[in-house]
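Please find one structure pasted underneath; my questions will follow.
One protein chain is absent from this view; the other protein chains keep their places.
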Amino acid sequence: MADQLAIASRRGLRPALPLLLPAYLWLTVAIFLPLSAMVFFSFMTDLPLAGKEWSFTLGNYAAFFSQGLYSTLLIASLRLGLEVTLWCVVIGYPAAYVLAKVLKGRSREAIFLLVILPFWSNGLVRIFSWAMVLREGGILDTALNAVLPFKINIDLMYSYPAVIIGLVHSYVPYMVLTCYLTLQAIDDSLIEAGRSLGASRRQVLWRVIIPLSMPGLIAGAALIFVPVVGSFMEPRILGGRTGTFYGTVIEDQFVAVFNWPLGAALSFILLAVVLIILALAAPVLRRAG
Amino acid sequence: MATTRILEWLGRLYIVLLLGFLYLPIIIMAAMSFNASPFYQLPFEWTTDWYSSLWQNDQLIAATWNSIEIAIITTLISTVLGSMASLALYRYEFRGKKLLQALLFPPIAIPWLITGTAMLIFFFGVGIGRGLVAILLGHVALALPYVIVVVSARLQTFAPELEEAARSLGANQWQVTMRVTLPWIMPGVIAGGLFAFAVSFDQFVVSYFLSTPGQTTLPVEIYAAIRKGFTPEINAVSTIIIAVSMALMLLTARFFKFGGEK
Partner (left out) sequence: MAGVQVANVSRSFGAHKALDDVSIDFADGGFYALLGPSGSGKTTLLRQIAGFDFPDTGRIAIGGESVERVPVEKRRIGMVFQNYALFPNMSVADNVAFGLSVRGEPKATITAEVQRALDLVQLGKLGARKPHQLSGGQRQRVALARAIVTKPRVLLLDEPLGALDKALRVDMQIELKRIQREIGITTIFVTHDQEEALTMSDRVGILRDGMLVQEGPPEEIYDRPQSEFAATFLGDANIFRGVATGSGIKLQDGTMIQASTGASVPAGTEASCAVRPERIRISTGAGIAEAGGANVLKGKVSKRIFSGNNSTYFVDRDRQTLKVIVQNTGAERLAEGEPVVLSWSPDSTVLIAA
């Protein structure tokens, strides 16, 4: 009760304003205004530069719906996102479980750090490192040839699987992190209670642990799915000609084709999709946060 | 129980395999940077030539300096601004506070492709254009939410009575913040700063769209080089970058527990 009163006496936006304004002003100028500008732009025919004619149009959005290419690519990106996310769940969740429940003490902290570390290093470089492994004449190729009696040509580069591998490698630590945080919070006594009531290991897993891990799984899924859907760098480097996705098409509008309004419209559509997905995941995330 | 033991050892084995999956490519990439063959061919011949040739690459050197400068400035600005905002969110209650906290998510949650292209459009429209200033504007905006989250987490462990006690002893707001609050949250501020540096130094997507010839950052240069073709020079600079990033993160881990443990 005393605490409530203590807080109540610190009401008011005014004293907080000078502390908040700089940061939020920066965010407004660098993020919120640009996002709004992008929406505005997407309704134009051309850049409002001197000497160029421009007018408002829905043409850019119409292009999305009329030209099958864009929606096909969006679906391909969504599918890519889903596949990568699922692989991350399959690979990352067991790892998180071992970290949270099997390892203890200092070894746990150390291993956890090792798993998270690559994730914070340069993503571009990590993708490049996969090129080393997957290409013809690369390590995978050489190693397998050294072991197997017959000559085999592994050239995974510039293929869809390569993109998947690279993306999973980049994002699986996210899943490990979120699932680890959730699993760690699950009281061991819950598991013991389940076992003492006669449940087998598998039943305890399915009916107790996994439901309780949902917030971590969904948080991780959202954190992975969203960026993957918008990725272009990884498909370009590892995917070659097969690496055309929604993200690469948007990138093209800005660096090659210079059809910025179209790029803005395509971007906005992607943003809408992303926001819908985040909105669906938000209730679960809020409970977890 | 035998089954438990077997399962536990399988679990440990799995972790080892996962670590292998995570680190093997990086190790191989690093190894290849010391191999003499320009086409990555074995047998392995040791050399540091690729590293020394980096010094001749003026474009790369310039981009590296840009990256470091921008990262340092980003760190300074975002740490100060972010810490101030965290303090405000900690100390005061007001209508709209939840909204302000929610607004920290878009920069992190929205794909950088969208944020980056949006920035490109907007900066172009208002006359900032592309270049190092634009990149700096972008980096600070991306780093701010991380700093705020980290410093706020540290503030959660700070008892509000401490600020009140300081005030009851006659300290004004400035003295309270500098002499009581700041010393306590310093580990959080430092962790936030290191985060900010890493976010800026490793940032590719936003830098990519806001770059212009002559005003680029290191990741953007690496990307351009990769698109031209793979050379061990790229391996060399990549190995350096990864080593720096990882060292930074190990340093941050000293100040901030990722696992949420005490």
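Just so it is clear, A and B label the chains in written order, and each chain counts residues from 1 on its own.
In this text, a contact is a pair of C-beta atoms (placed from the backbone, for glycine too) under 8 Å apart; a residue touches a chain by one contact, two chains touch by 3 or more.
This is a predicted model, so every value here is computed, not measured.
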Among the options B:43, B:170, B:213 or B:229, the absent chain makes contact with B:170
Of B:51, B:105 or B:184, the residue that touches the missing chain is B:184
Listed in rising order, the chain B residues that touch the chain left out are 159, 161-162, 164-172, 175, 179-180, 183-184
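Just so we're on the same page, only the chains that are shown with their structure count from here on.
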Separation of the C-alpha centres, chain A versus chain B, in whole Å, is 16
Residue set of chain B touching chain A in the complex reads 3, 7-8, 11-12, 14-15, 18-19, 21-26, 28-29, 32, 39-42, 81-82, 84-85, 87-89, 91-96, 100, 103-104, 106-107, 109-115, 117-125, 137-138, 140-141, 144, 148, 160, 164, 198, 201-202, 204-205, 208-209, 219, 222-223, 226-227, 230, 234-235, 238, 241-242, 245-246, 248-250, 253, 258-261
The chain A residues in contact with chain B across the complex are 6-8, 10-13, 15-17, 19-20, 22-24, 26-27, 29-35, 37-38, 41, 47-48, 91, 94-95, 97-99, 102-103, 109, 111-118, 120-126, 128-133, 135, 137-139, 142, 169, 172-173, 177, 180-181, 184, 201, 222, 226-227, 229-233, 236-237, 247, 250-251, 254-255, 260, 263-264, 267, 270-271, 274, 278
